[in-house]
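Apart from one protein chain that is not included, each protein chain of the complex appears where it belongs.
For reference, chains read A, B and C in written order, and residue numbers begin at 1 within each chain.
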Amino acid sequence: MKFDDVLCPFCGCLCDDITVTAEGGRVTGVDNTCLLGTSKFLGDNRLKNPIMRTDDGWKDVTYDEAIASTLDALLEADRPLLYGWSGTHGEAQCIGVHMAELLGAVIDNTSSVCHGPSILAIQEVGHPGCTLGQVKNRADVIIYWGCNPTEAHPRHMSRYTTYADGYFLDNAFRDRTVIVVDVRRTETAELADVFVEIKPGGDYAVLSALRAMVRGRDEMIPDSIAGVSKEQLRHIVEICKNAKFCAVFFGVGLTMTRGKYKNVRNAIELVDELSRHTKATITPMRGHFNVYGSNEVNTWMSGYPYAIDFCRGIAFYNPGETTAVDILARKECDAALIVASDPAAHLPSKCIRHLANIPVVQIDPYPNMTTAFCNLQIPVAVSGIDAEGTAYRMDGVPIRLRKVLETEYPTDTMLLGRIYEAMMEVRGR
Amino acid sequence: MMRVLLEVKPRKKPLLPIEAECITPASFLEERDLTVWKGNRELMLSNVFNVSVTGEVDSVDGVEVVLRGETSRIKRVGEYMEGGRIIIEDDIGMHCGNFMSGGRIEVHGNAAAWLGREMRGGEIICHGDAGDYCASGYRGEKRGMRGGRVEVCGNAGDFAGEHLSGGSLIIHGDAGDFPGVEMRGGEIMIFGDCTRACGNMTGGRCHVFGTVHEMLPTFRNMGEVVHEDTGQVLTAFRGDVANRGKGNLFVGNYQYME
Amino acid sequence: MSELLVKNAYVIDPVNGINGEVMDIAIRDQWIVEEVGSGAMVIDAKGQLTLPGGIDSHTHICGTKVNFGRYMSPEDMRAGRMPRRGSMHATSGYSVPTTYGNTYRYSTMGYTTLLEGAMAPLEARHTHEEFTHTPLQDTMANTLFDGNWAIMEAVRDGDMRRVAAITAWTLSAVKGFAIKLTNPGGTEAWGWGEDVTCIHDQIPHFEVTPAEIITAMITANEMLNLPHSVHLHCNNLGKPGNYTCTLDTFDLARDLNKNRQTLYATHVQFHSYGGSSWKDICSKSEEITRSLNSKPHIVFDMGQVLFGRTTTMTADGPMEFNLYRLHHNKWSNHDVELETGAGIIPVLYRRSNLVNSIMWAIGLELALLTDDPWQCCLSTDSPNGAPFVRYPEIIAMLMSRRYREEEMSSVHPGTEHRVPLPAIDRELDWEEIAIMTRAAQAKALGLIDIGKGHLAPGAEADIAIYPIQIRDVDPSVDYMKVKEAFATTAYTIKRGRVVARQGDCVVDGINSTIWVDPQVPPEYDISNDPEFVKKFDRYYTVRMRNYPVQDVYLERQVCLRPEVSL
Partner (left out) sequence: MRFILNTGRTIVQGCHVEDKYSETYAGEVSTCRMNLLDMLELGVEEGEYVSVTCGSGSVVLKVVAAGEAIPCGSVFVPYGPYINHIMPEDTHSTGMPDFKSVVVVITPTTEPRKTLQDLIEDLGGRMYEIR
């Protein structure tokens, strides 16, 4: 069977033009995907059934047993952590927030180790952004700062920027100027008209200088900043000020270096400053296909995009205190539910050591690093392959994930729904 | 004079934080049950502390609360405190003295992050080191600490005095990255070193008597001045020019990145 | 089957001409009926003021920009936090509460139906997701057409049938309720960092003017026979001297529909400024209401401003940028490809500020100087002028000159020379308040036929019982009692069930979303039009197949299917 216009559940590009062929309960072919999407659709390494850790290995358990065991672990805890959420659909994320509220848990998503700092920056200065189609149709200057779309968002340049057809551009590729700013010459940098190589940790200083230069304070800027010559900075300022539409994209190059959200804030304020001269927008290159959805869901349900502590009943928010890395590293939780992410592959080892010492339940279709650190893993359908639901693209556009396979696996919504209902029975309304 | 001694009892899960915003001098003036939270469980204050009260007073200014034992995971002590004294004999957890408007808190050990967040008045003295965001503000809020005085005898972490808009912050040791970032008023004194002082400041005064590493390029050098109290020669800067800033930054030594 | 009898209700039901009668209201399932059996559950209203459930015809509660208002404002979120309690979920936020915060607070104020003021079609799914989590009110969404490329091209070509066909397809695809124009043309110009100043400016690249868009959409609206009229946020919002633009815009509307208005002008307060700069800004409410009084085919809402902290949010991106340049606080902007835009900034309206004080006065003047209360809906354009929880304050001020004078004495002293408010004696009565908070909305939105905004048998059993005996209260003196009574109902009944009681919400609820699906003949189905499809595929970043909002997003729905005349 052939399905057109399927969504790719991999990265924040959320491409929705994929053709998928499925035969005999498996995906047998895909078209239009990048390598990342292809591997996800064709991957076939699912966990077959729930597994539970025993004293000397692993045993298979039923879904009923798994749910009962999950309840025990979470209801007994004084400070459970519910972490992950970016690899599932919005409907499941909603149940997660209700669950956190009922349990008095901390709920955090993977944006705390991805674009969490961007959110902190936005909370200080706001976010002049747009949907990706605005960029595609109008932007004549594209800046990629601290990101590497060729490896992390492979179709970004062909769908939305450099190579995309645009209504107001005669020849998109020729008419656009692409500037890449990074600490190394990535493959993306090879495709740029201008490559700015910056010393690691120097982004903040360079962004401050650019802001001052856009404001006409050129004279006080030293000849070189963090390895970038003033001449090159001047050139960039000229390109941006003369642009009709300047679109900045930034990645975790800004959020993961020292200074974190201050780097992002400085980039946003540069765009604010440019907005006084021309049209300028800025967009974070969100990683997982629905990490932004998790922020959206958390926000309308609880008021905050991530790192929400419901221990006292009300929602309390303070990244740095209520974020997963901090809680795990300080050993401040006594049980964890991991949904649709793999912290053991992506968090510092001190966090993982704590996971090894507390009850951990993981809900995920695939065996992963966290499998080795959980007491129980419950496999589910894969969102976007055998489960439907809502996902939010990196620019906030919500699209419905399609389903191309029938499945015996429960979806995240079904499984979490059952767990939540069972919790309500115990805790009461 | 009333003296309240709170001694931490041994705990089964000693690393789980306790939220104890009820620990303020005023709380002990009234006859009421005080509770604290351990994660999602509400506990009587006496479940966590041995509480002994001696003496009687009718004003909060005569109350002294002493915390003894392993208090490094006790959060929010002295929140909204308006008068009296709190003495912490060892380390204290996060958010000590949040929103404090009067009285005095003395920490003999180290203080965790957010010491004196959004402080309005009164005084905090930390004899050890302070964590990140000492005397800072809340996420998304334009103004951080607005009044009062925080003195740290050791080092302070990153983002000290972020969004400072009034009052004074004194750090005798080193400050980390971005002290005084976004500050718009008030005063910071750092006797040791730091990096990237006062990024994006719009107002207020900051003195760094040691060295500012990775000095930001968007501060205008106004020449040398002699500091009145210490006689030290400092370089005066004005900025942050990235943001029409009118803040004053005085530094002993400075190095740009590279 | 469930039955409920509300006894001894002191009813004001303007749609049915009832103005203060003590009566019983019989309810079976979700409907009001002639009578119920003796086994019905009984609520004794004890002579308290009983009105149809409140309807807000312009508020911002759900969708992309509302959520971005929350996302960017943790400082606002911590202002309104409540824990999970009974059947109520935890809530956060003051000016932009969480969806549960909105639904509980509106419900305890007696509101049962809400119109989200602006939904970008491309992001409609988001609005519907949030509607699902706004369970205690029926919901509907104004759908933005202000910068729609296909429509601008059809307007340029003078092809009204095509305009109507595109509108019909879009409304139906995104499950929208009505046509919204926000600064028509201005949001497209903002795609280049520009704006239009008024209705006769050319829109860059599209060779049409705002006036042409407005006129065409009014025409299309009538061709499609939509329940509501065009819902217009005029050009040039918030600028001194903009009242002339507003008057010119009003002149575009002709009386085309005998059942309702042909134009709904929203938050008119923000469009009623005289003067040439912030230095000499003044109220032009008299000129504006003079025009409105002579044009019964225009209905408007106030857009009242109240002093305090709030968040402004609108599809009017360029306006928000200007506001940002005045306030220097944080600024968010979100342009939506081929369609519209959005901007958000936090603001603080101060009594000590002359401009803010004038804005405050103008809102009240508009309501007091409009002769016919059916033309004026009470609103703050929540949260733009103030969060909706402050409606009771507005009601009390409209009912009491004394209250207004008291407030006037604490605003900027320069205000009185620039506004007519001090000279206005009018005090609205209970019936006028009932009209301006539910009946006028029901009529303007075209919802009376589906049982909204009145209490006759056949109506949907949405009822608000306020804890006040109005025969014992003189609102002109006891305005604090009025304010208190409208803040919290004794009972809010939604779809025949008690959903809120003295400030507590007592059920989970499921909202109904009301949307329109104009019955367009196949030859006008634009989704079969090769030119439309080609441009869609080429310039949108979402495939056409993935654009329409699926049924699954509307757990409960009321679909209106107007017969069109194309």
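Please note the rule applied: a contact is a pair of C-beta atoms (placed from the backbone, for glycine too) under 8 Å apart; a residue touches a chain by one contact, two chains touch by 3 or more.
A quick note: this is a predicted structure, and the numbers were derived from the prediction, not measured.
Listed by label, the shown chains that the missing chain touches in the whole complex are A, B.
Only one of the listed residues, A:Ala344, A:Val380 or A:Met394, touches the absent chain: A:Ala344. Considering the whole complex, the residue from B:Glu79, B:Asp132 or B:Asp240 that touches the absent chain is B:Asp132.
Summary of contacts with the chain left out: across B:Tyr138, B:Phe159, B:Phe209 or B:Phe250, the touching residue is B:Phe159. Contact between subunit B and the absent chain runs through residues 113-114, 131-133, 157-159, 176-177.
Touching residues on subunit A toward the chain that is not drawn are 10-11, 35-36, 38-40, 43, 45, 48, 51, 53, 57-58, 112-113, 116-117, 120, 148, 150-152, 154, 183-186, 197, 200-201, 252-253, 255-258, 260-261, 287, 307, 319-321, 323-326, 328-329, 342, 344-353, 356-357, 365-369, 371-373, 377.
Keep this in mind: only the chains that are shown with their structure count from here on.
Rounded to a whole number, the gap between the C-alpha centres of subunit A and subunit C is 34 angstrom. Once the centre of each chain is set as its mean CA position, subunit A and subunit B turn out to be 33 Å apart. Shared interface positions of subunit B, i.e. residues touching 2 or more other chains, are given as 139-140.
In subunit C, the residues touching two or more other chains are 72-74, 78. Contact residues on subunit B toward subunit C in their complex (touch as defined above): 138-142. Subunit B makes touch with subunit A in their complex at residues 13, 15-17, 19, 37-41, 73, 94, 113-114, 132-133, 139-140, 177-178, 181-182, 196, 199-200, 214, 216-218, 220, 240-244, 256-258.
Chain contact summary for the complex, subunit A toward subunit B: residues 77-79, 103-105, 120, 123-124, 199, 201-202, 204-205, 207-209, 211-212, 215, 217, 220-222, 224-227, 258-259, 262, 265-266, 269, 310-312, 317-321, 330-334.
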